[in-house]
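Just dropping this structure here.
Missing here is one protein chain; the remaining ones are kept as they sit in the complex.
Moving on to chain A:
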Amino acid sequence: MAFFILRRLGVMLLTALCMTFVVFLLTNLPPNLEKLAKTQAGSRITDTEVTSWLERNGYAAPILLRYGEWLGVWPADLVTDAEGTPIGGRCLRGRSGITSADEVPRYCGVIQGDWGYSTKYRVGVAEIIGERLARTGILMFWAFATMVPLALIIGVLAGMREGSGLDRSLSTFSIASTSTPEYVSGVIFVVVFASSMVGLKWFNGSAKSAVDGVTFENFTLPVATIALYGMGYIARMTRASMAEVMTAQYIRTARLKGVKFSTIVLRHALRNALIAPFTVIMLQFPWLLTGVVIVEALFVYPGFGNALVEGAQNNDIDLLLAVSVVAVVVVLVTQLISDIGYAFLNPRIRVS
């Protein structure tokens, strides 16, 4: 088992490397860099000024070397003026009051724990990511806490008697919910529950205040919007799997042993029925990351998705890289959990 996890971690590292390199390559295309120089040093600067700004700030080295610098395996260039006072370079970004080159570390990459400097927010990327991830984490937690149990209950109730009235109404609900994208359901929710003109005014249409403390009022709508979209999908998977399990021969065996219907569902069918949807539930995690972008924009919640949008709009290279690393880690960790959990649910494929 330990070996299995270790190998998965290795794969994860490799994937993260490839992934970040691609992001690095795309964000460091020459036009992007030019735009960056112009936003940082003024939009009317000439081409030569752009080049010199890029050189001064350590954007001129070959791309592979700069990727190495970002990783922290290659010493970062330090640009100094005539007296030897550092004036620019990767390791200098975000630091001030430095007078001699000795105060600047040679390496300042991810390996050293330095995630770089956000050109948009003018603070260290690690700080932004940490803060934003925590906020989105809270949102995701509540979304999952409502979505998964509800979806499983709906799926099991619908699947245990295939074709019954209950099955049809629950299935209709699941299909409706999963075919309504977040930007539609979110808007409808705001109109119905939060609009000051026509709405019920039960909840707050903005989640901005949730930064200072989550309340029922300011958090219900974003959570409901995310949960509703994912719920239908999981419920459909659970229903299909449950319906199949209920026709299995061992369910007949249990029935003909005289087991009560409720016990059949809970003891005999549930675990077998959860094997297939479990992977789907785990796949929802990375999916939610994209959904979160829209929901955070809609409900003005400054979270991870918001950081992603801002970083992309402002060509904030280090921020984007950090965001992509987080995304890769989230995807791979959930897949690892899903594989381990799968083996746990299904005794036939235990890793020996």
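Convention: a residue touches a chain if its C-beta (ideal position, glycine included) is under 8 Å from a C-beta of that chain, and two chains touch if they have at least 3 such contacts; residues count from 1.
Quick note on the criterion: contacts and distances are computed from a predicted model.
Among the names given as "histidine kinase", "Cytochrome-c oxidase, cbb3-type subunit II", "Nickel import system ATP-binding protein NikD" or "3-oxoacyl-ACP reductase", UniProt records the absent chain under the name "Nickel import system ATP-binding protein NikD". Considering the whole complex, the residue from A:R106, A:R168 or A:R271 that touches the absent chain is A:R271.
Contact with the chain not shown here comes from a single listed residue; of A:A60, A:L78, A:V259 or A:V300, that residue is A:V259.
On the side of chain A, touch with the chain left out of the figure occurs at residues 3-4, 7, 163, 248-250, 252-260, 267-268, 271-272, 275, 345-348, 351-352.
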